[in-house]
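Every protein chain but one is kept in place in this view of the complex.
Right, subunit A next:
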Amino acid sequence: MNALQLAVADGMTIARRNALKIRRAPDLLGGVVMLPIVFVLLFAYVFGSMISLPGMSYGEYLLPGIFVMTIVSSAQITGYTLTQDLQKGIFDRFRTLPMSPSAVLTGQTVADVIMNLTSVVTMALVGLAVGWRVRSSPVEGALGFLMLLLFAYAFSWVTATVALSLRTPEVFNNVATILSFPLVFLSNAFVDSTRLPGPLRVVAEWNPVSTLVQAARELFGNTSPAMPVPDAWPLRHAVPVSFAWSVVLLVVFVPLATRLYQKAVSR
């Protein structure tokens, strides 16, 4: 095997390990399966029954937002497991093995894609049960899921970078919560951003989470002619901009996380 094949094989071994860990840890599994189910049901029935939108049901408007919220919050599992592993000295063992050094982070992030796939499929099934539908073509629908998973993968590298610079699980959890809440709620995930007051509207419209939610709505066909797209540039071109965001995040954070990992373990 050449170096690249070895790196892929090692990455898969680590991914398998992390996937097993998620399956065995009730707290992590709850976050991956139970929480999304609760989110969909809660938002669809509680808010869905109170809020009405012109030309479409709130539940249908909401589901792409819940997809994105779940992806952002479960990316925290990447950071949490990394900080835990850092503390336990397991990386020392890995580093004394003849494995590819990059495998730790690629394995971790790939396992998180598998986890995100589980979450998204769960949410889609529950969504279908409560009346959500993909109203576009199957190709666009598939592209929508692909886009969500790609963003999830890219975002895992962001949380990995944050985790490796903070190093302890407790600090990471606090920081991640403080950062992810405004990211999700200062967006169009749950509310129509055009109705937000001035500066908040600008923030919400340029928030990458809004772009992703808008793109998901368009690809799943969860839109209504009665609700025009805001004028902000990223929302006007939501689908290509969403893919671009994923690529940019990967280009910036893969090398950054890799460097921080080397630094964190070689002290």
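In this section, contacts are C-beta pairs under 8 Å (C-beta built on N, C-alpha and C of every residue); 3 or more make two chains touch, one makes a residue touch a chain; residues count from 1.
One rule holds for everything that comes next: contacts and distances are computed from a predicted model.
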Name per UniProt, for the chain absent here [options: "ABC-2 type transport system ATP-binding protein", "ABC-2 family transporter protein", "hydrogenase (acceptor)" or "Indolepyruvate oxidoreductase subunit IorA"]: "ABC-2 type transport system ATP-binding protein"
Candidate in contact with the missing chain, chosen from A:54, A:98 or A:199: A:98
Among A:2, A:52 or A:266, residue touching the chain not depicted: A:266
Identified contact with the non-displayed chain, of A:10, A:112 or A:205: A:10
Where the unshown chain meets subunit A, residue by residue: 1, 6, 9-10, 13, 16-17, 20-21, 24-25, 88-90, 92-99, 103, 265-266
